[in-house]
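The complex appears here without one of its protein chains, the remainder shown in place.
For chain A:
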Amino acid sequence: MELLNASLVDWSRGQFALTAMYHWLFVPLTLGLGVIMAIMETAYVRTGNEQWKKTAKFWMNIFGVNFAIGVATGLIMEFQFGTNWSNYSWFVGDIFGAPLAIEGMLAFFMEATFISIMFFGWTRVSKKMHLASTWLVVLGATLSALWILVANAWMQYPIGMEFNPDTVRNEMNDFWAVALSPVAINKFFHTVVSSWILGAAFVAGVAAWYMIKNREPEFSRQSMKVASIFGLVAVLLTAMTGDGSAHQVAQKQPMKLAAMEGLYEGQNGAGLIAVGLLNPEKKSYKDDVDPYIFKVEIPNALALLGYRDMDAFVPGIKDIIEGGYTTTTGEVALSFVEKQERGKQAIQALADYRTAKKGNNETAAAEYKAKLKENYPYFGYGYLDTPEQLVPNIPMVFWAFHIMVYIGGFFVVFFAVLWFFSYKKKLETTKWLLWLSILSVPLAYICTQAGWIVAEVGRQPWTIQDVLPVQAAISALSVNSVITTFIIFAVLFTALLIAEIRIMLNQIKKGPKAD
């Protein structure tokens, strides 16, 4: 039973992770490259320089190839909430569905409509209208990112809702609290501006290749100019919003923060691990094994990052499970066992409420309702059996976080240097930097995927933080059905990815002149 249980949940999660990671190979390039090509077209309209138009058009073709597969992989993402997370869809659909619907109505149509003008309208609409269309494609893509990230942020930090025991679901009571939650705002900016980094790195990498090959000098210089400035701005904004994100995580998801740092024992003024190696012998939060083989810390940095206070207490995994420390709101944190007990009480109160309602016993129903409300903040804990279930995969989250930060740090230096050499017009002769530019393309992809691993693996076991764990969110399907669709998606998306990459490489080889 236990194995079967784990399998369905794991395969459902696996399928979601697979499709989401594939989708996220294409979205950041759409977001980043979109702005870059729009800037280039703006330069064309302002200066009248035909070379800018050629440069912009080349990147638009690359954009189109990438966009198509982004659309293909995105379709599954939306419907998967229903197909594989049936309970989830009902339990929070009242809140979660709205941003998805708005995304479709207001963002996707904008993208789909103006992309047709962008591609086919060069001779059919005015220059300015065409430029506006290009910017509207970018705006549409960015708005769609906004709404889906609002939805995602809400899962990490559920707000603006109340549980209704009659309908057995959470219902929205404050739209703006959902749409403008600090987590949503931060997540939106962090995700979008970090996607700009990827777009800039991509453009710089391709331009560097032309420079190495001594081809397309005008095109490469223009591309490098835009990419280096845009990349530098993006990476600085990403660092700022990343800091904001970490602060939000500390407040709302302390377990995720602990996992990011492999922090088992909480500390006052905890440090941030600059370099460290996790000890694979560490099996449980309870054993006395040192979690690190070695570590070099930046003193007090984690406390500062998470709580804006050098000496703040940062709870570790053990503290979060055992409770007893004082939280930022001044309350004493409950232990897992206490939360679990209150979660079970909440779930039982819901069952009793329904029975009382059916029996028309209003007094009892009111009592159960009050009890449910009192314990609802811990509702999801009632579905968990052991404290270990509360702990996400530590090595995965730890490494993803550190890799993301290292690569992010690299990009700060990289774009500053790239901009400097581009400004001094010495890029063509600086071969090592050109090679580094090419290498930075895969790094950008690794970085952005790592970011999502931190966000999504780090919040396990929750689909909705504290309210609904993954095992209570699933659809009633056989494991084999989900394995089958997992394999279909894995094969299909891989086949399409191969085609996409080869088409892009072909287009790059041909160069902008071919058009």
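Criterion: a residue touches a chain if its C-beta (ideal position, glycine included) is under 8 Å from a C-beta of that chain, and two chains touch if they have at least 3 such contacts; residues count from 1.
The criterion applied here is as follows: contacts and distances are computed from a predicted model.
Of the names listed as "Cytochrome d ubiquinol oxidase subunit II", "Spermidine/putrescine ABC transporter permease", "Spore germination protein" or "Putative ABC transport system ATP-binding protein", the one that matches the UniProt record for the absent chain is "Cytochrome d ubiquinol oxidase subunit II".
Between the chain not shown and the residues A:30, A:55, A:84 or A:300, the one that touches is A:84. Of the listed positions A:18, A:37 or A:95, the one in contact with the omitted chain in the full complex is A:95.
Touch with the chain that is not drawn comes from one residue among A:337, A:413 or A:499, which is A:499. Think of the hidden chain as still there; on chain A it touches residues 1, 4-5, 8-9, 57, 61, 64-65, 67-69, 71-76, 78-79, 81-91, 93-98, 100-106, 108-117, 119-125, 129, 133, 164, 167-169, 171-173, 175, 344, 347-348, 350-351, 354, 382-383, 385, 471-472, 474-477, 481, 485, 488, 492, 495-496, 498-500, 502-507, 510, 515.
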